[in-house]
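Left out: one protein chain. Kept in place: all the others.
When the chains are written out, they are named A and B in that same order, and each has its own residue count from 1.
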Amino acid sequence: MIAPLSYYLILSAVLFSIGVVGVLVRRNPLVMFMSIELMLNAANLTFVAFSRYFNTIQGQIVVFFILTIAAAEVVVGLAIIVSIFRSKATIDVDQVASLKG
Amino acid sequence: MAPAQVDFVPLIPTIVVTVTALAVLLLGLWLRGEQGIWLAAVSIAGLVAALVFLLGLAGPAVSERRAAFDGMIVADNLSTFFGAVALVIAILTILLSEHVLLIERFSQGEYYALVLLTTVGMLVLTAATDLIVLILGLEILSISLYVLTGFARGRLGSEEAALKYFLLGAFALGFLVYGSALVYGATGTTTFGQIANVLRAPGASSPLLLIGLGLLLVGFGFKLSFVPFHMWTPDVYEGAPSAVTGFMAVGTKAAVFGSLLRILTEAFPALRAEWAAVLWLLAILTMILGNFAAIAQRNVKRMLAYSSIAQAGYIVLAVIAADPLGRAGVMFYVLAYTFMNLGAFAVVVAVADRGDVGTTLDHYVGLARRSPILALAMGVFMLSLAGVPPTAGFMAKLFVFTAAVRAGYVDLAIIGVLTSAVATFYYLRVIVAMYMSAPAEEPAPAPALRVPGPLLALLVIALVATFGLGIFPAVTGDLVGGTLALAK
Partner (left out) sequence: MNADSYVAIAFWILAIGMVLAAYAVVALPRIIHSALALVLFFFQIAGLYVLLRAEFIAAVQVIIYVGAVTVLFLFAIMLTNRSYAPDSNPANRQWIAAGVVSLGLLGTLLATLGRQTWPTGGQVPANATVLLGQLMLGPFILPFEIAAILLLVAMVGAIVIARES
């Protein structure tokens, strides 16, 4: 008998929460973005786990599209982060707050 | 594996706008500087063509739904209306930014292409009846807006705004995707129609489904900047170029509200009590905090950011109502908001001028003398945003409050009216600055502001629409479908 479904779901819930903590706590945009990748992967794991226990392939197809979206986000996100670094030495989100009203 | 029920008719407007975007992207290689006007012309031509297809297609579709691709996308009253609004927003944005691109020397080809691709995202988002297609459409819309926000690469504020908008958008994406995963787990499907069928069985709503819906609402909350998810909005609105801020404020509101309305009424009608309670709380927080925070703002763009948060709070009232009157209320409010807010941003763009610097209240002091047209237009838009009678803003607020009261949410309507009263203060403050207060020391007579042609056209359209919708709201009768219901 393979590991029951609730193990996978609890594992992805823990990973999702770690991702949320990472985004809220960290100030370096790269680490915040890595934490967002953690959240997306937790969602992928949930999709594949449900798809396995529903004996369908539909859940796995959704994971493909989430991978595409994550790739598109990484491309644009890192372009923004790097372009900001070119015009400013630090990329610490709080110091980047020259906009604060 | 039966091939999908392939029916490209509901997709024609989306295809037309995508092809136009590609054409503009290519043409941008040759047409530079002054010839950029042709890029704007091609873009507007494509958008008008898409609008004609959409409304032409809408003839039969408005009455009956026309689902396609196994129910993943649909052409019905909702998608036609919000699609038309998205196309109109794009046309007005091109008029708004045509002059800005010249003086700021932005690369026009990419700018127009990204505006068109954002519109593609809006069209897909409002027609999506499947969680995957919804998230994909939302991502096309968001990614092109992140790039547009960071378009003024010379200015640090613009890049920082893009970074903040990107991080918050990706964070919201995480919630949306995880929420969809839990909803998929609870119902076994991601298509709205099938979710509703599964939920029709008694006892089908499990706690897992509630959490999934909750996480989806968090994702929507970030995108619509409801309070407590609104922290990013003022900084991004202030940092982005003013033309992009106007497009973002109006575009995302219209498309995401259309999609929120659809998912709540079509996929989760069985959970109405639960999501109405959550939205009830979010509406109160958003209306109160949005308006009170706006009072403290000296920068007009930041004030308009908080104003757009507060206006989203009013639209949520009609989403909560969710009956035909509520749907009509959301549609009408979004339409009215489009014109008055884009009009206000047209004036902001004209006053800010080169370098997008003139955006604090002091730049509006004595505007009446420098440019009577701009002052008059801004005055009308501020009154309309405040909800003063003859304007579309008043009719929209009346619509939304009536829908809320009829659905039994009298408390929301009362809070709405009270916060609107508070709102008139910071809207009127702009008018006072423009007309009443003379500049303290009398500098050399301030140069009269020259209003470029396309911007003037946008102002005229917005003014006509603001008064038109205000005086005869029934003009949108058939498309909005419920306006006349208001009279009953």
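Going forward, a residue touches a chain if its C-beta (ideal position, glycine included) is under 8 Å from a C-beta of that chain, and two chains touch if they have at least 3 such contacts.
Note that this is a predicted model, so its numbers are computed, not measured.
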Sole touch to the unshown chain from B:Leu208, B:Leu285, B:Val405 or B:Leu449: residue B:Leu208
By the document's definition of touch, the residue of B:Phe53, B:Phe82 or B:Tyr146 touching the omitted chain is B:Tyr146
Touching the unshown chain, subunit A contributes residues 1-11, 13-22, 24-28, 30-31, 33-35, 37-38, 41, 44-45, 48-49, 51-55, 57-58, 60-61, 63-65, 67-76, 78-83, 85, 89-94
Hidden partner sits against subunit B at residues 1-4, 6, 18, 25, 68-70, 72-73, 107, 110, 113-114, 117, 120-121, 124, 130, 132-133, 136-137, 139-140, 143-144, 146-147, 150-151, 153-154, 162, 206-208, 210-211
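Here is the rule we go by: only the chains that are shown with their structure count from here on.
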Cα centre of subunit A to Cα centre of subunit B, whole Å, reads 26
Touching subunit A in the complex, subunit B uses residues 132, 135-136, 139, 143, 146-147, 150, 153, 156-157, 159-164, 166-167, 170-171, 173-175, 177-178, 180-182, 184-185, 188-190, 234-235, 238-239, 297, 299, 302
In their shared complex, subunit B is touched by residues of subunit A numbered 9, 12, 16, 19-20, 23, 29, 32-33, 36, 39-40, 42-44, 46-47, 50, 54, 56, 58-59, 62, 65-66, 69, 72-73, 76-77, 80-81, 83-84, 87-88, 93, 96-101
